[in-house]
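Shown here: the complex without one of its protein chains, the others still in place.
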Amino acid sequence: MVRALGLLFFLAVTWLLLSGIYDNNLLFWLGAASCLLCVFIARRMDVIDHEGTPLELGWRIIVYWPWLFVEIVKANIDVIGHLLRPTLNISPTLIRSKTLQRTDLGRVIYANSITLTPGTLSLDIDDEKGILVHALSRAGAEGVLTDDMNRRCAALESDRLHARAQKDRTP
Amino acid sequence: MIFAIGALGLLVAMLLALSRALLGPTLLDRVMAVNMFVTTPLLLLAVLGYLGGRPEFLDLALVYALMNFIGIIAVLKYFRYRDLGQSRARS
Amino acid sequence: MNLDSGIPLGDWEAIINVALLGLLLLVTIGIIRVRNLFAVVMLAGIYSLLMALVFTLLDAVDVAFTEAAVGAGVSTILSLGTLALIDSRREKVPNRFQFVPLLVSLAAGAVLFWGMQDMPAVGSADAPNQVHVAPYYITQTQADIDVPNIVTAVLASYRGFDTLGEVTVIFTAGIGVMMLLSAMPVIGARRRRRREDDDGDGDKAPNDGGNA
Partner (left out) sequence: MDWVTIVSGVLVIGGAMLTVVGAYGTLRLPDLYTRLHAASVTDTLATFMILAGLAVPSLFAGEWLITVKLVFILIFLWFTSPIASYSVGHAAFFAAQKPKLDHDLTDGEGDAA
């Protein structure tokens, strides 16, 4: 129920910000009705769970995003340097990175963070073998192997999220 | 002026991405090029809104972003399962 | 709502228009040249996106919205659904130069150009469609219906019965397509089985693209 309310709140805020019309009663109530309908359908589809509305991530994700942004900028500068060099000096590398996360949600965040930073690209996720990463250069691959991002993604998962994931897995 | 230069740069980028989509060589190269191509008209749309002094039209850019995503997922689902209807167990 | 013709881009409008139309031409040539239906579907999606940009430049934002959502999104997915049902890999390549189709399309293009001579300039204020009912809609919508978007007001209220008829037609067509498709899975399954007999792995993606 808390999750449904959270989703409703998020949808309502999105609707209000995107429409920008507040002095028209008809449109206002139609918007409210469409938000409620969306939440109702989402409940029927059974997608309101710890993955659909991950409220447990809370403030941790707010701290993680700026760090990820700095990483993205650094990786971009690196890749642009590779692209603009007159002679192509790349050394494509394939590695496996063992995941330290305990939940699927954490693994997905880690894999998407790897893909979002240019120069590294996750190709496959396997629970035992870890994430298969294709890197543009050997240095980039070694950057992944230092597990900095891996540990930060693991730190995103609170115990409550872990417990919730366990509970959702065994219905 | 700055927005016009930005728009011209985006048009050049569109041309380059399009030539990758036309060159191939494999089918997935084309998918990748199309995926990248969609980002540039989206940005061009946003820049054009400012160039014309009517930035309210960013809604359209939002539709582009969502449609791009749905389209690519449909393409790759078709690619993997050869079908859009049912999701079979992964092979 | 401002009544200017198009987004006022000034000197840049011509350059951007020509560049966009050039890209459209390139995509069209690509659609004709590429011999893989899957790639053609994706290029058609690009075509719709560029078309939506051109509509935006013409200040037809509602049309651009529809083009982006339906042309690039829904129709790509529908074409892919069709490709999943038909056998898309064996395609007959005409090796002879086709003279008659070229003649027909050139003639049609010439007729369109000829007809264009009588059209008023794009967005001119004294064009017939601008002086008929359009001024009434533009000035009175806010008082009559109190909806910010005039196009929506015209479609859903001023011409509500018209729209109701259109929706009925589309709904009927949708039911027809669904009934057809509910009979199709049998055919699709048979085809898949044959494909698996053909090349062993029916689920793997093909590597045969790009022989453009």
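Order of writing sets the chain letters: A, B and C. Residues in each chain are counted from 1.
Following the convention adopted for this analysis, contacts are C-beta pairs under 8 Å (C-beta built on N, C-alpha and C of every residue); 3 or more make two chains touch, one makes a residue touch a chain.
None of the values given here were measured: they were computed from a predicted structure.
Novice: Just name the one of A:Leu30, A:Val47 or A:Val73 that touches the chain not displayed here.
Specialist: A:Val73
Novice: Take the complete complex as the reference. Which residues in chain A touch the chain that isn't displayed?
Specialist: Residues of chain A in touch with the missing chain: 14, 17-18, 20, 72-73, 76, 79-80, 83-84, 88, 90-96, 111-113, 115-124, 132, 134, 136, 138, 141.
Novice: For review purposes, identify every residue of chain B that touches the missing chain, sorted by number.
Specialist: With respect to the unshown chain, the touching residues of chain B are 2-3, 5-10, 12-14, 16-17, 19-20, 23, 26, 28-29, 31-33, 35-36, 39-40, 42-43, 46-47, 50, 55-56, 58-59, 61-62, 65-66, 68-69, 72-73, 76, 79-80.
Going forward, only the chains that are shown with their structure count from here on.
Novice: Going by C-alpha centres, which chain would you call the most central?
Specialist: Measuring from the global C-alpha mean, the nearest chain centre belongs to B.
Novice: If you average the CA atoms of chain B and of chain C, how many Å lie between those two points?
Specialist: 16
Novice: Quick one: report the Å distance separating chain A from chain B, using the average Cα coordinate of each chain.
Specialist: 21
Novice: Residues of chain B that contact two or more other chains, please.
Specialist: 59
Novice: In chain A, which residues are in touch with two or more of the other chains?
Specialist: Expected reply: no residues.
Novice: Please output the residues of chain B touching chain C within their complex, sorted ascending.
Specialist: Going by the criterion above, the answer is residues 4, 7-8, 11, 14-15, 18, 21-22, 24-31, 34, 37-38, 41, 44-45, 48-49, 51-54, 57, 59-60, 63-64, 66-68, 70-71, 74-75, 78-85, 88, 91.
Novice: Okay, in this complex, where on chain C does chain A touch?
Specialist: Its residues touching chain A are 146-148.
Novice: In their complex, what parts of chain C are in touch with chain B?
Specialist: Residue list for chain C touching chain B: 2, 7-9, 12, 15-16, 19-20, 23, 26-27, 30, 33-34, 36, 38-39, 42-43, 45-46, 49-50, 52-53, 56-57, 61, 64-65, 68-69, 72-73, 76-77, 80-81, 83-84, 185, 188, 192, 195, 202-203, 205-210, 212.
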